[in-house]
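With one protein chain withheld, the remaining protein chains of the complex are depicted in position.
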Amino acid sequence: MNVTNVAIVGASGYTGLELIKILITHPYFNIKYIANSEGQTTLSKLHPSLLGVFECDIQKADVHEIALTCKLAFLALPHKAAMEYVKPLMARGVKVVDLSADYRLTLSVYEKYYSHHTDKKNLKNAVYGLPEINKEKIKKASLVANPGCYPTCSVLGILPFMKHMQKNMPIIIDAKSGVSGAGKKLSEVTHFVNVNENFFAYAPFAHRHAPEIAQVLGFDLKQIYFVPHLVPVSRGMISSIYLHVKGDFDAMEVLREFYKQEKFIRIRRNPVDMKSVAGTHFCDIYVKRDGDILFISSAIDNLLRGASSAAVANANLMMGYEQNLSLPTIAYVP
Amino acid sequence: MNVTNVAIVGASGYTGLELIKILITHPYFNIKYIANSEGQTTLSKLHPSLLGVFECDIQKADVHEIALTCKLAFLALPHKAAMEYVKPLMARGVKVVDLSADYRLTLSVYEKYYSHHTDKKNLKNAVYGLPEINKEKIKKASLVANPGCYPTCSVLGILPFMKHMQKNMPIIIDAKSGVSGAGKKLSEVTHFVNVNENFFAYAPFAHRHAPEIAQVLGFDLKQIYFVPHLVPVSRGMISSIYLHVKGDFDAMEVLREFYKQEKFIRIRRNPVDMKSVAGTHFCDIYVKRDGDILFISSAIDNLLRGASSAAVANANLMMGYEQNLSLPTIAYVP
Amino acid sequence: MNVTNVAIVGASGYTGLELIKILITHPYFNIKYIANSEGQTTLSKLHPSLLGVFECDIQKADVHEIALTCKLAFLALPHKAAMEYVKPLMARGVKVVDLSADYRLTLSVYEKYYSHHTDKKNLKNAVYGLPEINKEKIKKASLVANPGCYPTCSVLGILPFMKHMQKNMPIIIDAKSGVSGAGKKLSEVTHFVNVNENFFAYAPFAHRHAPEIAQVLGFDLKQIYFVPHLVPVSRGMISSIYLHVKGDFDAMEVLREFYKQEKFIRIRRNPVDMKSVAGTHFCDIYVKRDGDILFISSAIDNLLRGASSAAVANANLMMGYEQNLSLPTIAYVP
Partner (left out) sequence: MNVTNVAIVGASGYTGLELIKILITHPYFNIKYIANSEGQTTLSKLHPSLLGVFECDIQKADVHEIALTCKLAFLALPHKAAMEYVKPLMARGVKVVDLSADYRLTLSVYEKYYSHHTDKKNLKNAVYGLPEINKEKIKKASLVANPGCYPTCSVLGILPFMKHMQKNMPIIIDAKSGVSGAGKKLSEVTHFVNVNENFFAYAPFAHRHAPEIAQVLGFDLKQIYFVPHLVPVSRGMISSIYLHVKGDFDAMEVLREFYKQEKFIRIRRNPVDMKSVAGTHFCDIYVKRDGDILFISSAIDNLLRGASSAAVANANLMMGYEQNLSLPTIAYVP
């Protein structure tokens, strides 16, 4: 198999670090270029835990340099910043996996929930990078919009039950995320003393991942009732989903059948937990029905299946490699 | 005001300790008798954090001794064990606040979800100790069944909106508890390594607090969809409640109006958090409506408002004292 | 007893909050004035956990206003900022308990480890506020410098053994603090993800509390080997102290004898723990000797005995009240 040189732009943050950790051991992706907004440092200075593991210079991000040496770039940047790079990279023929929200939504939805979009052309051609839905499209895509963490966790739980749902009934998603989901930036909400020994909802019915979930599943946003909560753990995410369903079906069986081909989705007989997926690309799902209500509990690592390992899966498909190549499987247990 | 001698039976556990911590500074309740199942120790040996604060002998629980010296007994015992004490204490004229589940439910519900009941006579006369519902009855009661933690947290959130709810629609309660809710007993689920950096649901649609919630609110159990989760914190509880509502009303205003007399219920403009109520008798409530769905977030300290401070409030009422006397107000913040 | 009106300047931080929490229930201190650097808010907006407990306006700190209404001011400000207030407050006859480092050290030591001192006159007259050493002086003082948290925790452990120590041998203090010790300010070191599931030393042999310990105990700084560590808990502090001792003595007995009058120092037969003192003014001490080395383990709540409850003890003495009046005794256990 041919080796592909890749660039990582946005190496300072958590998802940048996770990308590097995966790609270090990838048999075909060769990390050729790592950049952040300042450059002039080294990887082990930026991420001391990588000292003695992998070393390279950190560049100040430069589109021209990337295009000279790399076929594919991972962008681990904030929304708005990402589109500044996508446009010129695409123009130079570099394939892109964008971890930001910039190419996930239709124009009108994006501009309503995020901000003005300055790259409408590429937005039109971007593919939403959830292989469970778009596998064939991703294989042919030049630009893949990597899904948000909450949408990944929630959509994977809901998808198998789409045809069993009652029409027009509310879809309630009570989601919980570890603190790394808030990023490396300093804020009240990431101060240890505020989070530790605490638990709370934030942005109830107002989080920007709700319209993403609605769009991916083809629902009206009004049907999605999404409330995220912060859990005092570093990583992990669980969506507790409540659906109104109808008809006679064995929920566990539906789940097993739907995902029987998916190595990285594990159907659980007992409620899922965050720790068993932390450090991995797995999505663990549990389901229980009571009357017309279905309870689905879906767990992922927010930084991996919810960001960086999902990005590598997409890149694998885009470059013709096996989808699951080099995705992490060993959980942070105990 | 007259001083009342009280007994605490079940001093070893967390709720026993919390009772003692409150009663130490109570102006009218005098701790006369503290017992556990073994006796022959002292309070500071049982609870070293109380060394130098309050000291007394721990007795092996003896109903006769209690009746000789105390007018009221707090029972902080497991269910089933509690009824063994209630019967003889009542027979001897000692008032009882029972923190177990033994007298909370109707006979048939109790026997379905717990076990055989051997004190049907007192069960009939027991009053459910939620002053927001039963204040006047509690004042006259000889036996008060102290509510469960999840029911307290959930019922206080739902009560104000009873008349705004759509009939026969599911009531979804996605609840979260700190680990002290599982008690002092050693178990897989309380091992640090299993809980730390983790989060999971347990007993979905099958927890024994669901029938208690249904009974208190007068709903069919089939309407209540209750899923508790374990949060890696020592104490605190949040119920995220989703109700189908109808008609035009200002949810925040309904909440304020309903609880305007209640010093220990705080209406919050922002989502509630566990830490601001930990260490206190407060119940903090937040509400947000979106279309026909109402999101209510209700927070308590599971060991206080969910157990021991609620028990003291009940005892205050039973002895003719002011309901809120000596209830803790200062949270474990920061 | 006469009531004393007091001011708290620096209400935004953790020690300001702890001061307020204690003074709310103090029988003789009346909180007359609370200020931070901006003003124009209320206490419950600044500290939402106090909603429904105590309410008042937060002022923009004004020395003139304080002097008009208050006899004593608590300054919970950063070093350097404190001296700006001490000077004019003293000039107006307001007694001061200063929680900063500004008046703890001799001029030369202060200027070496902190910065230029602009209030040398008051510095000369300030009393170091450790009642175990300076009780009588504190009673007569107008300005008390409240000790640092690490010095309090360490000095209380070492004091009883001063005459048993070998001359000129190193005093090793391996100290551990919860994260609230780093304050409310946002920084890498207080980001949840950096602290959680982590543990590390910082500023080894270079922390500014080392010269304070040396000065209080009358040692040469060269003898003090002080290494603080950060523990992933919100509050609590332990000093593990290793002393070279000589002669024949029963270490536990020396400890008991030395502190037999001190209600808030508890001698422990088993190693002390952070949690049993969190929320209280207690200092718990354990000692064990092996050959010529004495291991002392001393635990305090860094925000209370290490700051705010110590400040109230000092204020009690300064105003002629009983030293231990209203100091917190009930730990955050369980």
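Each chain gets a letter, A, B and C, in the order it is written, and its residues are counted from 1.
Just so we're on the same page, a contact is a pair of C-beta atoms (placed from the backbone, for glycine too) under 8 Å apart; a residue touches a chain by one contact, two chains touch by 3 or more.
Because the structure is predicted, anything quoted here is derived from the model rather than measured.
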Which of C:227, C:285 or C:317 contacts the chain that the document leaves out: C:227
From C:79, C:95, C:117 or C:275, residue that would touch the chain that is not displayed: C:275
Omitted-chain contact residue, chosen from B:30, B:142, B:196 or B:324: B:196
Residue of A:180, A:194 or A:215 in touch with the missing chain, whole complex considered: A:180
Touch residues of chain C, complete complex, unshown partner: 170, 172, 174, 176, 193-194, 197-202, 204-205, 222, 225, 227, 229, 231-236, 238, 240, 242, 244, 271-275, 278, 286, 288, 290-293, 295, 297, 332, 334
Chain not shown, touching residues in chain B: 14, 179-180, 184, 186-188, 190-193, 195-197, 232-234
Hidden partner interface residues of chain A, rising order: 14, 17, 21, 24, 47-49, 51-53, 180, 184, 196-197, 234-235, 263-264, 266, 268, 270, 275-276, 279, 282, 303, 329-334
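The rule is short, and it goes like this: only the chains that are shown with their structure count from here on.
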Copies chain A and chain C touch via same or different residues, half shared test: same
Chain centre separation (chain A, chain B; CA means) in Å: 40
Multi-partner residues of chain C (at least 2 other chains): 14, 180, 184, 196-197, 234
